[in-house]
Structures are given as structure tokens and as C-alpha cells.
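Everything below concerns the one structure shown next.
For subunit A:
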Amino acid sequence: MKTNLKVMGFALSAAFVLSACGGAAAPAATAVPAKPAATAVPAATAVPAATAVPAAPKPTDVPKPAATAVPAVEAIKFYSSHPLQGASKGSSDGINNGYKLAIEQLTKDGLVCDGKFKITLELLDDSTAAKGAWDAATEQGNATKAAADKDAMVYFGTLNSGAAKVAIPILNQVGMPMISAANTAVGLTKANEPGEPEKYYPTGKRTYMRVVPADDFQGVVNANWLKGLGVKSVYVVDDTELYGKGVADVMEKQAKAIGIEVKGRQSVTGKDMQGQANSIAVKVNGTKPEAVYYGGITAANGPLLLVELRKAGFKGIFMGPDGVQENEFITAAGKTADGKFVAEGIYATIGSVALADLPASGKKFLTDYSAKFGIAADKIEVYSKYGYASMQVALAAISKVCKKDRAAILEAMMATKDLDSVVGKLTLDKNGDTTSTSMTGYVVDAKGVWVETPIKQAP
Partner candidate 1 sequence: MLELKNVHTYYGNIHALKGISLVVNKGEVVTLIGSSGAGKTTPLRTIQGILRPREGSILLEGEELTKLPPHEIVKRGVSQSPEGRLIFARMSVKENLEMGAYQRNDKPGIAEDMEKVFKLFPRLKERIGQRGGTLSGGEQQMLSMGRALMARPRVMLLDEPSMGLAPILVDQIFDIIRELHSEGVTILLVEQNARLALSVADRGYVLETGEMALSGPAKDLLHDPSVKAAYLGESH
Partner candidate 2 sequence: MLKKILNRGEIIAVALTAFLALIMGGWQIMLVAVLAGILIGLAAPHTKNAVPRAAAVGLGIGLVIVAITSFHNTTLNTLPGQEVIPPESSTLGTYLIALGLCVGFATLTAFIHNLHDDRKRQIAFIAMLGVLAFAFPFFEQCPGLKWDNFNFGDMSAGCSVKSNILWIGPVIVMFIYGLQAMGLNIVAGYAGLLDLGYVAFFAIGAYTMGLLNSQQLGNQIGSPNLFVWGFWLVIWFAAAAAAFAGLLFGAPTLRLRGDYLAIVTLGFGEIVPIVVKRLDAVKIFEPISLFIAQIMGKTGDAAAQASVCLVGCFGNALDITSGTKGISPINAPQLGDVYTFKVGEFVPWYFVALILLVVSAFFIFRLRASRIGRAWVSIREDELAANAMGIDLVKTKLTAFIIGAMFSGFAGAFYASFTSFISPDAFDFSISVIILAMVILGGSGNITGVLLGASIIMLIDRVLLDRLKVIINGVLQGVVFRDVASGPLSVFVNSLTDATAYKIAIFGLILVVMMKVRPQGILPEQTAARRRPQ
């Protein structure tokens, strides 16, 4: 019993000493907004020092001496929600890096409106370890968390259009603006399926924006381009996912409309591609198409299809949407035994201005990004710049209204017009869609690099 008391006594005294320290440490940290130690760690968190800044005192609170000594800096919180585990990790990291870079470059340590607001970004994960992919309940939790946080002003995300379907209605109810760098499903903003898009906006007011063009446009351009290349027959393969299947559907419809014979349609999941790309390639090649269109993304093992098609003796055109226009696609397809790039000569489009037409800021973005995150400039994840651009939209809106008010910020964001973004002049229409319809065509050259090429439309 004696030792027992001793232990307790020790713990008790330790507790009081520590809690006393706690009282002392918090105000000390507020006096120095940006601690050098914290800012020396750039990658993981956007503005780490902000953790030490408490919320502004409210009238009911007993005023604390240390807190009143500094000018009131109000906290504004941004949340981002992307799957940080599993197959989508690469794309999500790219987007998150874009956000971080934008905050770092466009604000002074996160301060905007002459130091009136301090912006922090919290990166949420909408995937779970058990599943290794995005999860509806987790996305719902993330959105609710942001909705409940009075400091939260803008919600960045999501990567998956399905996750957006979960998040938009929740955020819509609290009028919080949400902006995505990657959702391309048409129905999120425009009429597509019955009930879309109204069913996602219970209040009837639009709260969702995106800086990437939706799928409906790209598929049409792809089909037209094939026609322009003189193709008379095409085989369409999709990866069964929302994005890939959606764009392939649009492309197939347009191809039929402009008189390209569709030799067939095959849906192959990324996982099945790993097991059976060879037999898919035999089937596709067996119909002797002049071109193969792959609606899907690199991570769904599109490169495997290309490799197997070439192995099966297919010599025609291979084309895909922006999910294919990644350097990853070229590296993953590899080289043939005699050292040529397998991906040489494949076509892809991307819904943004051409690299050559990128504004100076866009080119600077690529070099800065490369320097900061250690990724070669020509290998930067495709969505990174959209991440940066969406952060630009939000920051511009906040700087304009200088109010900690979701409705005002939303209004300013929706009114984005001719913003000089890293993806060119950016204007959002009443649906929250980017008006940019510039599509750039790319082809892989002999050095294994995507080079721009004019999109030849059929006469």
C-alpha cells in the first residue's frame, strides 16, 4: 500500500506540473505564429504552425491576457478529402501537393487579407485500411466533419465521382462550397441520368464546382479525332469504372453517329486485365479494327492491354482519354525487346490548354512542383495542376470578399471569371463547370514522351 501511495503521489504531482506547463505553453505559441522548426517540414502538412493558434476568444469567454495581446487572426480551415491508401494514392498525393504548393506560393504562411485570416488545410483520407479504397461512410464522415467545423470554409475533393455524390448533398445543406480537381462524371453538374443533377442539391442552390471538364466533351472529341485520322473501324474497351465507362460510352455513341464502325465493346476491370489481358487482346485483334479506344486509366492496367495488343500483332491506332495521358502509361507499357517504346505512337487527349499554351504561371508551376516534391517535371501526376488551380479559385474568392462567411465565399467562387490559373484562363459557369473546352491532343514520340499534336477533325 505504501508503494501504491508513492506512485499515486508521483503521478499527481507530475500531472499538475504538466498541466501547469500546458497553461503556459499555449499562449507562448500564439505569440510566435510560425515556428521555424515546424515550417522546416514542408511536405506532410501545409501550415503546421497553425496548430498552436487557438480560436479567437468569444465574448462569453473569460479573456485571456496572452490572447488579447496579438491582433486577432481568424482561422479559416480548408478540408480536402481523397483516398490516401491503395491504388488511388498516387493521384491523390498529386492533387494534395498541388493544394499545398498553391497555399505556400499564394499566401504568406497561410495569411490572407492582410493577415486577417490564417488558412490551414487539413488532408482527410476517405479510404479505409481494411478496404484500401474510398468508402462511402468515410467520405460521409469527412464531409460531415467539415460541415460541423465552423472554421471550415471550403471543401476540396473528391477524387472519385462516386464520393462526390456522397459529399455534395451533405455540404450543400450547410452551404459550404466544394471544389473538385478530378471529378468528371457528367451528372454531378448537368442533366444526364433522370433526376441528375438536382438530386444532389437538396437546397436547390449549387454549391459544387470543378476545374476539370466533364466526360461528355472529351469522348466526342476523341471520336472526331479518330475520324480525322482516317479511321473507319474501332474497338472500344473500358475499365468498368465510372470515369472510364462513362467516357467510353460517349465516345462509342459519337463514333457510331459519325460513321465509324464499332467492331465491338469489351469491359475489363483493372484486376482482370492483370490476369487476362492477353485473351482480351486476342479478342480485340480478332475483329481486325483499325483503331482501339481504351476508356480507362493507367492504374486500371491500360498499359497491359496495349502491350498484349502489340504482342498479338495489332498495328493500328491506340487512343485514350486523359486517364491515359500520363507518363506513367509510357513507363508502364515499357520497351520492346529491341528497345523501342511500346507506347510509341499512341494518342490521347487532355482537357486543358496545350503545354505550349500554358500561361507562364503554369510552366512555373511545373518547375516549382518538380523542385519541391522531387518528381521530374515531365512526370508530374496529371491532376496536380488542377489541384493547384482549384486552390487558386478558393484563395482568389477569399481574398476578394475577405469575410469568414461560407455563402459569400461560395458566391465569389461561383463567379470565378477569367482567373489566371495554372491551367489557363479559368471561368466557371452557372453549373460550377469550367467553361474551358480546349482539348489538347498528344502522341507519344520515339523518345517515349508525350508531345502535343493538333487534333485533326474530320471534314
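In this section, contacts are C-beta pairs under 8 Å (C-beta built on N, C-alpha and C of every residue); 3 or more make two chains touch, one makes a residue touch a chain; residues count from 1.
A word on the picks: all candidates are chains of the complex that A comes from, given by their letters.
It should be emphasised that the depicted structure is a prediction, and the values quoted were computed from it without experimental measurement.
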| item | value |
| --- | --- |
| Subunit A in this complex - touching candidate among 1 or 2 | 2 |
| Of all residues in subunit A, those that touch candidate 2 in their complex | 3-4, 7-8, 11-12, 14-15, 18-19, 21-23, 25-26, 29, 35, 37-38, 40-45, 48, 50-55, 58, 60-61, 75, 84-86, 89, 120, 125, 128-133, 135-138, 140-141, 143-145, 147-150, 152, 162, 165-166, 169-170, 173, 185, 187, 193-195, 199-200, 240-242, 245-246, 372-374 |
